[in-house]
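Excluded from the complex is one protein chain; the other protein chains are retained at their positions.
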Amino acid sequence: MKKFLAVLLIIGLIVTSGFAGGQSEEGTIKIGAIFAVTGGASFLGAPEAKTTEMVVEEINAAGGINGQQIELIIKDSAANPEKAISFAKQLIEEDQVVAIIGPSTSGETMQIKDLCESYKVPLVAAAAAEAIVDPVASYVFKTPQKDSYVAKWIFSTMQSMGIKRIGVVAANTGFGNAGKGQLEKYASDFGIEIVIAETYDKAATDLTALLTKLKAKNVEAVVNWSIVPAQSIVPKNMKQLGMEEPLFQSHGFGNIKYVEAAGEAAEGIIFPAGRLLVAEKLPEGHPQKEILVAYKTAYESNYGEDVSTFGGHAYDAIMLVIEAIKNADSLDRNDIRDALESISGFPGTGGVFSFSATDHNGLGMDSLEMLTVKNGQFDFLQ
Amino acid sequence: MKRFYPVYILFITIVLIQVLTLITGKGYMLTQLTMSAYYVLVAVGLCMVMGYAGQISLGQAGFFAIGGYTTAFLTTIDFTEKAGTGLFKLLDSMGLLITKDTLYGDTVIHLSPWISLIAAVLIAGITAYALGIPVLKLKGHYLAMATMGFGIIIYRIVLGSAIFGQADGIFNVPAFTIFPGLELSGDFTSRISNYYIAWILVIIAILLMVNLINSRVGRALRSLHGGEDASDAMGVDTTRYKVIIFVIGAIMAAVAGFFLTHYNGGIGPSEAGVGKSVRYLAIVAVGGMANIWGSLVMGLVLNFLSLRGVFGHFDDAVFGIILVMMMMFMPEGFIRISVLRDIRSLFIKLFSRKKMKETIQEPPHE
Partner (left out) sequence: MSAEQVLQYIFAGITVGSIYAFVAIGYNIIYNTTGIINFAQGEFVMLGGMISFTFSRFMPLFPAIIIAVLITAAIGGLIEIVFIRRMRKNSVLGMIVVTIGISILLREAALYIWDEQIRALSFFTGTEISSVSVFGARISPQVLWVLGVTLVIVGGLFFFFKFTLTGQAMRACSENSRAAKLCGIKTDSMVNFSFMLSAGIGALGGCVVSPLTQTHYAMGTDLAIKGFIVAILGGLGNPIAAVAAGLILGLLESFSISILPMAYKDVISIIILLIILVAKPSGLFGSKQVSSLKDF
C-alpha cells in the first residue's frame, strides 16, 4: 500500500510531463524523418540526418517553400524496427507531418510500409531493398538505386572480364541480405556460377577464416555486399591471405573512409555507385554535375567530413519531398503524393528521378557507374 | 484480500490515464503506453526470476523473441497456394484459417493466431524447462553467462535464418481477432481497446504473481532467496521451484512478444538482442529487484519515454546514467520504504498530520 503511493506519484509525474509537451509553431511545413543516427546502422543514419538538417536550414534561410518555413522532426530509431513503428505512428498522428523521409534500413522501412500506405502518408525511404517499391504501394517511394541494377552491373563487368566462378560474402544486415539475394537471382542470366555465398556479422573484425574458405573453392572473383566497416576488412584480409582475385563491392562502398581504412588494399576494388563520389570528374554539362558538386561542397564545408552516398540518398529524399510540396502548392498529403509521383527528370545525387504509377524508385540502370579505387581515390573504371 | 488493493489502484490509474488522454485530446499517447505495457510484462516476469527466485537471467529477450517470432512466422504463411491439401482441409474444417485482403488487392489465407499463441507458450515453456534444469544449477556470473549464451543463440538463429527474415525481421503480421469486435492490432481506431487489452494482461499477470508469492511456492522461493543451502537442507526442492519460476518468467516474456508482434504488425531481430535482455535486467534492478511494482513503474517509465523518442540520440546514454545513478545512490531501487518515508515527511511539513493520514488512506487519484 505504501509502496503504491510512490508508484502512483511517479506515474502521475510522467503523465503530466507527457501532457505538458510543447506545441510547435503554427504555419510551418512539418516533415518527419526517421534515421538510425546511433546504433548499428549509424554509418547510414548519421550522414543522412546531417544532410537533411543542412538542406532544411539552407532552404529556410532562403525563405522556405512558398514563403513557409520547414519544420524538420528527426527521430533516431537506432535501427530498431519497434522504435521505427512507434515513431512513424507519432509522426503521422501526433505531429501531423506532411511526409516522412527515411528510415535508413530496409527492415525498418518494410515494417512501416503498410502503416504509411493505410494512413495515406507519403514515405520516401532512404533504404535500398527492392521490396520497398515492389509491390508498389501508392504512398511509398525510395531513392537509392535498385539492388538488381547493382547486381547486373557487377555481372556484366565480370562477363567482360571473363569471370565465371565467384564467391559472395555479405553482411548480415538488411542491405547485405537483399544484395546477396539479388546476386543469386541474376547470376545464371549472365552465365556466372556462385560457388559459395556466406554472411558475416555486421560487427565482424576478422574475416580470414571466411576468406580461407572462399580461397579453397578457387573462386575467380569475390563480391562483398555490405555497408559496415567489414568492407575494408575484406580487402585487407584478402591481400594478407595472398588472394589476388579481383574484389567487387556493392554501392555500399560509397564512403572514402572505407578506402582510407583499407589503405593500399583498397586499390583496384571495383564497384557500381551513383556519381556523387566522382562529382568533380564528371564532364561539364552532365545533368547531375551541378547539384552533385553543390551538395558535396556544402556537406564537406558544413561538417568537415567526406560526403557519402548514404547522405546523398537522404538529400534526394528531402529534395524530392520539397519539390513535390512546391509543385503541389498544397500541404495535403494526397496532393503531395500525386505531385511526387508526377516528378520527372529531376536530377538528384542518385540519378535523374522520373517516377510513375508503376515505378516508385524512378531511376534506371544508367543511374550507376562502374567505379574503381585508384591511388586512394574513386575513379571511373576504364 | 488486502494484498489486492494495489491491483485495484493500478486498474483505477489505468482508467484515469485513458480518460485523461481522451479529455486532453492526446489519445495518440496510448500507442506507446500500450507498447510499454508489453515490455512491463517481461520485466514483471523477470522480476519473479531475479527477485524472488534469486536467479539472474540475461536471456529474457530470447524468450520474448520466441513468442514474437513464433506467431510472426506461423501467421504469415500464406495458405492460398496450399488450398486443397489435407492440412488445409483439416485446419479449415476446424475454423482455424482466416481470409484477409491485403492493401495491394490480394487475398491471403493465414493461420489463426490462437494456434500460434498456444505454440508460442509451448515452445517458450519447453525451451525454458529444458534450459533451466541444467543451467539453474549454476550460480552468479556463470548463470549470467549461460543465460546470456541462450539469448545470443536465439538472436543468431533469427538473424541467420531466411525463414525469420534475417536482419529485416518479419512484417505484415495480421491482426489478432480475440473475439468478434475485439481486435489486437495497431490500428488507430482500435487504440483504446488495445490499451485495455495490454494492461488487463499485465493486471492478470500481476494477480497471478501476487497469488504465487503468497502461496507454498512463494514461501519456498523466499527461503531460497534467503539461503539456498539452508532451504535445501530443510527439504525444499530448490531446483524444482527455481525451474518453475524460470518457466513462468519465460512464458510471460513469450506472451508479451506474441501480443506486441500482433500490435506492431511485425518483429525484428533487435527484439532478440543481448542489449534488450540487459535493458530488462536493468529495469528490474532499478525497480528494486524483488519488487513487482518497482519493475512495473520503471518498465513503464523508461520504455514509454524511450518509445516516444524523448531522449533523442541520447537514448542509450540516458539509460546508462539511470543505471549507474540508481545503483550508486538507491541500490534497493527507486520504490522502497525510505523514499516513502521521505515523501511522508514532506507531507508532514506541508499539511497537518491529520490531513496526511487521509492522503495515505485514500488513493489520491485526483
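Note that the chains are named A and B in the order they appear, and that numbering of residues resets to 1 at the start of each chain.
In this text, a contact is a pair of C-beta atoms (placed from the backbone, for glycine too) under 8 Å apart; a residue touches a chain by one contact, two chains touch by 3 or more.
Fair warning: this is a prediction, and the values are worked out from it, not measured in the lab.
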From B:Ile14, B:Ala146, B:Ile206 or B:Leu302, the answer for touching the chain not displayed is B:Ala146
Considering the complete complex, of A:Lys30, A:Arg165 or A:Lys213, the missing chain is touched by A:Lys213
Even though one chain is not shown, subunit A touches it at residues 38-40, 42-43, 46, 172, 198-201, 203, 205-206, 208-210, 212-213, 215-216, 229, 232-233, 235-236, 239-242, 257-258, 261-266, 305
Omitted-chain footprint on subunit B covers residues 50, 56, 134-135, 137-142, 144-146, 148-150, 152-153, 156-157, 159-160, 274-275, 278, 281-282, 285-286, 289, 314, 316-317, 319-324, 327-328, 331
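The rule is simple: only the chains that are shown with their structure count from here on.
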Per the touch rule, the subunit B residues reaching subunit A in their complex are 2, 5-6, 9-10, 13, 17, 20, 24, 26, 28-29, 31-32, 35, 103-104, 159-160, 165-169, 171-172, 186, 188, 260, 264-271, 291, 293-294, 296-297, 300-301, 304-309, 312-313, 315-316, 334-337, 339-340, 343, 360, 363-365
Contacts from subunit A onto subunit B in the complex sit at residues 1-11, 14-15, 18-19, 21, 37-39, 75-76, 78-83, 85-87, 89-90, 93-94, 105-108, 110-111, 113-115, 117-119, 129, 135, 137, 172-174, 176-178, 199, 202
